[in-house]
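Here is the structure we will look at, set down as structure tokens.
Note that one protein chain is taken out, while the other chains of the complex remain in position.
Here the chain labels run A and B in written order, and each chain numbers its own residues starting at 1.
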Amino acid sequence: RIGEMAKSTQLIDNEVFRAYATYTAIVLLKMMLMSLITAYFRMTRKAFVNPEDTAAFGKGESAKKFLRTDPDVERARRGHLNDLENIVPFVGIGLLYALSGPELSTALLHFRIFTGARIIHTFAYLIPLPQPGRGLSWAVGYSVTFSMAYKVLKTAWLL
Amino acid sequence: RIGEMAKSTQLIDNEVFRAYATYTAIVLLKMMLMSLITAYFRMTRKAFVNPEDTAAFGKGESAKKFLRTDPDVERARRGHLNDLENIVPFVGIGLLYALSGPELSTALLHFRIFTGARIIHTFAYLIPLPQPGRGLSWAVGYSVTFSMAYKVLKTAWLL
Partner (left out) sequence: RIGEMAKSTQLIDNEVFRAYATYTAIVLLKMMLMSLITAYFRMTRKAFVNPEDTAAFGKGESAKKFLRTDPDVERARRGHLNDLENIVPFVGIGLLYALSGPELSTALLHFRIFTGARIIHTFAYLIPLPQPGRGLSWAVGYSVTFSMAYKVLKTAWLL
């Protein structure tokens, strides 16, 4: 058992894998933050979707008026969904990329640009910044994942 | 080839990784179940979103009336999206956590609490239970993932 335990821990001792683990944790935590931001807007704007969530604001008709959509809530939700659409491919393809034996410096470049782009994307969506701010930050993250996928397919290709 | 095959199977012989594999499979199957629950409500409530899905109920205007939203369908869909938002970070961070060399008992505690919390969350959403039932089960799962991310970042940190 000890031998096996040691073997499995070695993956996290590999520097490229450690970088992958660090940036994946950061970017997934950033995505999780979107839940809190949505909850914050729901509370402050008093805009809910489930009847049971408005029970604290009174009974019957007086609570029903809080079952509504709010532009800030919807904006945070769209940012969250965009994170899911883009961070899921990064996490999946990034793992395979980290195991495909890239140079540490090249891997770090990919992970840093993606993480920076997604953080800028969140600010661009929530503030909101004028376009093409959000569009560009989205495209940069997208391109990084695409570049990693190319390396994975070149290294692993077995159809 | 046999040597490599053996090597890759050893990861699944590691007890922490086996626990991760077990709970990840359970929690992803639970998430997949939401598709069936949504489909069940769509059929029984006759509430569809795609015109081609209502063709079996007649042609033209008679089928069009089934292109509508239904509270139970929407509730199941929200539960499904909430699963995606929370189970994706668990699966990604949990993998890194399982490879970061935690004690088996500590890892099992994390995986069990998360899985239990998400199962309770689904019941709380679908029944629905009065708040803060759903909110608390969400927060417990969220905290477990956060705790695993902390361990990952402490072990792997390479920015």
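By our rule, a contact is a pair of C-beta atoms (placed from the backbone, for glycine too) under 8 Å apart; a residue touches a chain by one contact, two chains touch by 3 or more.
Bear in mind the structure is a predicted one, so any value in this text is a computation, not a measurement.
For the chain left out of this panel, the touching residue among B:A21, B:L109 or B:V140 is B:A21.
By the touch criterion stated above, the residues of subunit B touching the omitted chain are 1, 4-5, 7-9, 11-12, 15, 17-19, 21-22, 24-26, 28-29, 31-32, 34-35, 49-50, 52-53, 55-56, 80, 84, 87-88, 91, 95. Residues of subunit A that touch the chain left out of the display are 7, 10-11, 13-17, 75, 78, 81, 84-86, 88-89, 92-93, 95-96, 98-101, 128-131, 134, 142, 145-146, 149, 152-153, 155-159.
The working rule: only the chains that are shown with their structure count from here on.
Each chain gets one centre point, the mean of its Cα atoms, and the points for subunit A and subunit B are 16 Å apart.
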